[in-house]
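All protein chains of the complex are present and in place, except for one that has been dropped.
Chain nomenclature is as follows: A and B, assigned in order of appearance, with residue numbering initiated at 1 for each chain independently.
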Amino acid sequence: MSSMTRWIGLLSDPKNLETYQRYVETIEPKIGAFLEFDPRRGLTESSAEGPLKGVPFAVKDILAVKGFRLTCGSRILEGFVSPYTATAVEKLQQAGAVVVGKTNMDEFGMGSSSDTSFYKRTNNPWDLDRVAGGSSGGSAAAVACGLVPFALGSDTGGSVRQPAAFCGIYGLKPTYGVVSRYGLVAYASSLDVVGICASTVEITAEMFTHIRGKDDRDQTSVEPPVKAWGNEGAERQVRRIGVVTGNLGLEAGVERAYKTTQEVLRSLGYEIEPVELSMLEYYAPVYYTIAMAEASANLARYTGIRYGYRPEYAENPEELVRKARSEGFGDEVKLRILLGTYVLRSGFQDQYYQRAQRIRTAIRKDFDRVFHEVDVILSPVFPTQAFRHGAEGLDPFQQKVADRFTTAANLAGIPALSFPAGLEGGLPVGFQLMAPVFAEDLLFQVARRFAGVVPPPKAPTNTSPWS
Amino acid sequence: MDLQELRITAALAYLELDEEEYEKLEGAVDQMLQYFSKMMEVDVSDLPPTTHALVRENRTRPDDVLPFTDTDSLLENAPETEARFIVIPNIL
Partner (left out) sequence: MYQSFIGLEIHIQLLTQSKVFCSCPVRFGDEPNTNVCPVCMGYPGVLPSLNREAVKYGYVVARALNCQLSPVTVFERKNYFYPDMPKNYQISQYAFPIGRNGYMDIEFRKKKKRVRIHEVHLEEDAGKSIHAGDLSLLDYNRAGTPLLEIVTEPDLEIGEEAEVLLQNFRRMVRYLGVCDGNMEEGSLRCDANVSVNLRGQGLGKKVEIKNLNSSRFVRLALNYEIARQEEILSRGGTILQETRLWNENRDITEGMRRKESAHDYRYFPEPDLPPFTADEIFLKEVEESLVELPDQRKNRFLTQYNLSEALAEFLTAEKSTADFFERTVGQGADPAAAATWLSSDVQKLLNRQGITLPASPLSPERFAELLVLLQEGKIHGKLGKQVLEILFQEDKSPAQILKERGWEQITDLGTIGGIVEKILARNPHVVETIRKGDMKPWGFLVGQIMKETGGKADPRVVQTLLKERLQASSLYLLTFGGAISGRRDRDGMVVPGGSIAIQKILQQDPAWKDRVRVEELPGEEILSEEITPADWATLILRTASLLQEGNAKGIVITHGTDTLAYTASLFHWLFGKAEIPLVFTAASLPPEEGTEAAQNILQAVELAAQGRGGVSVVFGGERFEPVNLRFSSLDPMRFYTWNQKRIRKEAPSPFPLFGGGLEEESLRMRIEGIVRRVFIVKVFPCMQGEQLLSLIKAGVRFFILELFDTGTANLRQSPFSLKKAFEIGKQEGVHFFCTSQQEGIVDFSGYVTAHALWKEGAIPMGGLATESVYTKLIAASLYAESDEEILRWMEANSADIG
């Protein structure tokens, strides 16, 4: 827990608060992590006492925080102020932690670079020409350059884990439903989870214990079985780690680091067993079919009638709504709404949406099978390290195909943790561990031991005195 | 997807696209549908659909009223209001 000690109480002291704000002001212009930064407002909503008293944290702009804007990186929610707070945020506020601001993201969580944001781009703290990843790029970057010890993000198909890997930090995608989705703006409801970006395993695990739990306002939320919890002294010990093998199409640096990581784990005494995920090539098509279908309905509420962007002129409701949506949504969002609408249309639904849901069952079964043989699974997060902004990077289609490793955990509802595994070519590389449902403790166990050998790297922009 | 289907789909989604956008989107849409068609390889006949990730039990709430007190803030977010109504143009 030593990693948290310097942060505790920080914002409770007005003098420290000023020092903190000055630090953020020097770093933030280079990075562009925040869409809104206002720790003083955040202070008014937090408990003055509690284990996280005065600890600053950032919230991806897809989670509602009362009094803060909630834009989801989209023009269609320009100027929108949330009248309520998400359950996960509220729990942290009750423990004393303070929301300092809302972080940049791909519009409505749709992207792997945070560049589809209507408002700004976020630069990777390791190389400002590169993306911080996405869609929770702002949250990951803010953690990586020491602006906050942790930040909340959301993970629908890898949106916490991929930017965490790009920025050299930890990214947790919990078991579906273990953290309430109330206040998380829906992209794809059956896949969305609130996730955590943090600088250490300990902070990740601790914040997870704060935000988890069944919520009356989210009827898909679940209370995990009690005995699965606890970091130290957990009943279960990981012995066997399954490693996803086969022709994975990894970049050379990532490939190299993958091998090294396996070696380190073996040296820690784990049995390393190659496993084949037979459904791997279907993950991304199935994921995108389901995600876009759900998104097409979830994004139907943005019309400019009750809130958000309203066009200059319209004669009737139909025109108003069409204009608001056409002017308010970006290209990637429009593409996904169109595809999602199409795969649900009568005559096409069987072929696409329903088929995807059936294959999703096969994917879950495949994981059940593998978890009979191994305790956790090691896999890549993304085939590349952080790519460059713009045309030199990956095009939108390549980015989608590259989501094949991360989407599995969302489809199966299982927990996954992206952890930093050193540097390649001066840039961080991260891999992910996946566990059966409710077995987050196994992920923390392995990641903590790994960090004992390969500690998380510190980004050159991170001059924070507190991390 | 041919252009006609794309137009129908856009109309259902209340998206107004200009010709340039249609051209751009048509390619991207086709590329994705092509990608989706990979799913046709899987025999799904014995597979029930997964509609919910983790379903454990019934979830309902009791029929208790808990009014939201700050309804004014909801109206403040509306682009146009009049006498507590939310207003939209509607010229017949």
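List of remarks:
The criterion applied here is as follows: a contact is a pair of C-beta atoms (placed from the backbone, for glycine too) under 8 Å apart; a residue touches a chain by one contact, two chains touch by 3 or more.
All figures in this text were calculated on a predicted structure; none of them were measured in a lab.
Among the residues B:Asp2, B:Glu19, B:Asp46 or B:Asp63, only B:Asp63 touches the chain that is left out of the figure.
In the complete complex, the hidden chain is touched by one of A:Arg217, A:Arg236, A:Lys259 or A:Arg369, namely A:Arg217.
Although one chain is not displayed, its contacts with subunit B can still be listed: residues 11-12, 14, 51-52, 55-68, 71, 74-75, 82-92. Considering the complete assembly, subunit A touches the hidden chain via residues 62-64, 70, 72, 77, 80, 82-84, 86, 181-186, 188-190, 216-220, 293-294, 296-297, 300-303, 305-307, 317-318, 321, 341, 344-346, 349, 353.
As a working rule, only the chains that are shown with their structure count from here on.
With centres set at the average Cα position, the gap from subunit A to subunit B is 22 Å. Touching subunit B in their complex are the following residues of subunit A: 80-81, 83, 175-177, 190-191, 216, 219-220, 222, 281-282, 284-286, 288-289, 296, 300, 303-308, 310, 314-318, 320-323, 325-326, 329, 331, 334-335, 337-339, 341-343, 345, 351-352, 354-362, 364, 396-397, 400-401, 413, 437. Interface residues of subunit B facing subunit A in the complex, by the touch rule stated above, are 1, 5-6, 9-10, 12-17, 21, 24-25, 28-29, 31-33, 35-36, 38-40, 42, 44, 47-54, 56, 59-61, 70, 73-74, 76-80, 86, 88-91.
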